[in-house]
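Before I ask anything, let me first share the structure, which is written out below as C-alpha cells.
Of the protein chains in this complex, one is absent; all others appear in place.
Let's look at subunit A:
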Amino acid sequence: PAAAPEASAPQDRQTLLAVLQFLRQSNLREAEEALRREARLLEEAVAGSGAPGEADVTGAEAASALLSRVTASAPGPAAPDPPGAAASGAGAVSGSASGPVAPGKVASVVVEDQPDVSAVLSAYNQQGDPAMYEEYYSGLKHFIECSLDCHRAELSQLFYPLFVHMYLELVYNQHESEAKSFFEKFHGDQECYYQDDLRVLSSLTKKEHMKGNETMLDFRTSKFVLRISRDSYQLLKRHLQEKQNNQIWNIVQEHLYIDIFDGMPRSKQQIDAMVGSLAGEAKREANKSKVFFGLLKEPEIEVPLDDEDEEGENEEGKPKKKKPKKDSIGSKSKKQDPNAPPQNRIPLPELKDSDKLDKIMNMKETTKRVRLGPDCLPSICFYTFLNAYQGLTAVDVTDDSSLIAGGFADSTVRVWSVTPRKLRSVKQATDLSLIDKESDDVLERIMDEKTASELKILYGHSGPVYGASFSPDRNYLLSSSEDGTVRLWSLQTFTCLVGYKGHNYPVWDTQFSPHGYYFVSGGHDRVARLWATDHYQPLRIFAGHLADVNCTRFHPNSNYVATGSADRTVRLWDVLNGNCVRVFTGHKGPIHSLAFSPNGRFLATGATDGRVLLWDIGHGLMVGELKGHTDTVCSLRFSRDGEILASGSMDNTVRLWDAIKAFEDLETDDFTTATGHINLPENPQELLLGTYLTKSTPVAHLHFTRRNLVLAAGAYSPQ
C-alpha cells in the first residue's frame, strides 16, 4: 500500500532521495524528517544513496549472503518484489495473498527484509570527535539523572540504544581503543537483560567484524522503538539543542523510533514491564488492528445417548458445508461469538466420520471432567523418559492422551502408546488385497497383529528432532529437526509420508492446527511458515522476528498463529493475509513456550527469564506476570476450561496458577487500551496454587487430558 507507489515509480524515489539529501546538507532537519515520514523511506536507503562510495564490496557480499539465506528458502515462483518494501517492516508479505486462501493456492510470498548492508554501515559515516563520545554520553547521563523523577524513568530508556549506536559508530570509524574504553566505561550501566546482546557487541571491535554480524544488523535494520511522553521528549530535545549535542541528536533522529504520546509520563514499573526485547517496545499502532479472537462455532453433532453407531446419521456438518440445511438454528444464534471470525475466513477441512466419532468421545469425556479451581487442583501424572541421556528434545501428547511422541537428539522420533492398546501398523499391500472389504470389521482386519508393540521408532531425520506434533485425528505426526525439514509421519504405517523442505536451518518447533490440515513451523531462519499437509511449499511466510523463532502455536480458531522468538518478542500473525497483528514485548529472555487460553482471548508466554506473562489478545495488552520459576519455562498449558494454567520449567518444577483470578480484574478501560500503559497486579504470588518438584527432571511438556488430569513429561537427567 504505502510502499507500492514508491516501488512503481522508481524515478520519484530518486528525486525524493535527492531532496532529502539536500535537506540534510542544509541542516533542515525537521523538514527532512517530515518528508521522510511522509515518504516512509528507509533511513538507510537515504544514507546509502548519500554516500555511495562507502558501499564496499565485502559488505555487499555479506548482505547478499544473508539475503540468499532468506530468499532461497522462499518458494520458487516468487512474485516480483517491490524493492524497498522492507520499509513497512514486519508484514512483508505481498498483497496478492490478501484474498481468502483456498487450500491449494500457494500464496507467492517473498521476504526481503534484509536491507543493504553497506547502506546500513555507511549510516555511521558521519562522525564526531571520537574522544568526545564518552563526554557526550556521560553528559546525557548526567542530564537524565538530574531530571525530574517522572521524566527520568522514561528518558533512561535512551541509554541502551544510544550506547549501542555510539559504540558501533566508534567501531565503524575505526577508533578501536576509544570504542573499547567507551564500552568498558558504560556497559555496566545497562540493564541486565541486555547482557547477552552486549556480550556479542563486545566482540565487535573492528570494522571488519561488523560485516555479516547478525546482531549488528538486527540493531540497524530495525529502529529501536522507545515510547516516551511528549513532555519528556521536549525536555530531551531542548537539552540536546542547548548543548549543541549533534552526535546524540543524530542518533536519536536516525536510528531510533520515538513513539511520542500525550499524557502523563509512565512510571518505572510500567516501563520495566514492557521493555527488554531486542528492538525496544512494540509500536502502539502495531497492536491496533482487530483480531478475531473468538472461537469458531462448533459443528453441531448430536450426541447419541447410548449408541454410538447411529451418530453418522444424526450429525450435522458445519453451516457452510455440505449439510447446511439441517436444523441447527437455535444453537447457532446462541453460540455466535461477536469476536469470532467468519466461519469460513480460513477454509477448514471437512469433518470426517472418524472426527465426529472423536468429537462425541470428547463430549462424553467432558461430562466427566473435573471442575478445577483453587480448591480442587488437578492431579499430575508425570511421564519420565529414562535413559534418555539428556537427548530428549521434543514431546507431544495426543489430544485424547493415548499416545506420546518424543523427539530425540539422536534424530529418532519415538511414539509410545500409554494405553493398553498397542500400536499396530497396517498390513502389507499383498496381505491387504486378501481382505474382504465388505466385512464390518475391515478397519480391524487391516491391522497387522504381528507388529503390535508399545513403542514405534521413526527413523528419517538427520539431526536432533526439536519439535513434534500429533494431528488432531491421530493419524499423522509432524516432526521438525535440526536438518531443516519438517516430516509428516503416518501413524497407520509408521512411515514418513512427506518431508517439507523450506527452512534451510534448524526448525525449532512445529504444530498442527487444531482443525488439522494446516501446520506451522518456525526455525533458526527467523521466519515461521504456514503449511498445508498436501502442499510441499509453504502457504504463508511470517517474517519479522529478528532472531530465531523458538516456538509456534495455533490459535484455537486456527485463524492466527503465535510465535515466540529469541528476540524476546511474541508475535501474532494472521493466517489469512500473513500480517503481523500483535507484537508483545516485555520478556527479558528468549521465549520458549506459548499457550492460548481455551476461549482464545488470552495468551500465556514463558521465557528463559523464568517468568510467565499473560496477554490479552483483543486489546493487545499485557495483563499479568507470573513469577516463581527460576529457570526457563519450557511448557505452558491451560486446563480444558481455562481455570488453571500449568507451567513446567527447567528448574524441575511444575507450577499451577490460578488463571481465573489472573484474568479477573483486567484494566481494559479506554485509557489503558489507547496508551498501552498497564499496571500489573501487585501480588502475583497469590496466583500460585502449587509447586511440584520433580527429581531432577526438567518438565518438557504439559498436557491436560479431557478430564483435566495433567500429564507432564520430561527426561530424567541426573546431575
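Note that a contact is a pair of C-beta atoms (placed from the backbone, for glycine too) under 8 Å apart; a residue touches a chain by one contact, two chains touch by 3 or more; residues count from 1.
Just so it is clear, contacts and distances are computed from a predicted model.
As stated in its UniProt record, the chain not included in the shown complex is "Transcription initiation factor TFIID subunit 6 isoform X2", which appears among "Transcription initiation factor TFIID subunit 6 isoform X2", "U6 snRNA-associated Sm-like protein LSm7", "Glutamine synthetase" or "PITH domain-containing protein At3g04780". Residue in contact with the omitted chain (choice from A:G139, A:P349 or A:G463): A:G463. Checked against the full complex, the candidates A:V252, A:L392 or A:L626 give a single residue touching the omitted chain, namely A:L392.
Taking the complete complex into account, residues 212, 374-394, 404, 406, 408-409, 414, 416, 418, 455, 463-464, 466, 482, 505-506, 508, 524, 550, 592, 634, 650, 654, 656, 688-695, 698, 700, 710, 712, 714-715 of subunit A touch the chain not shown.
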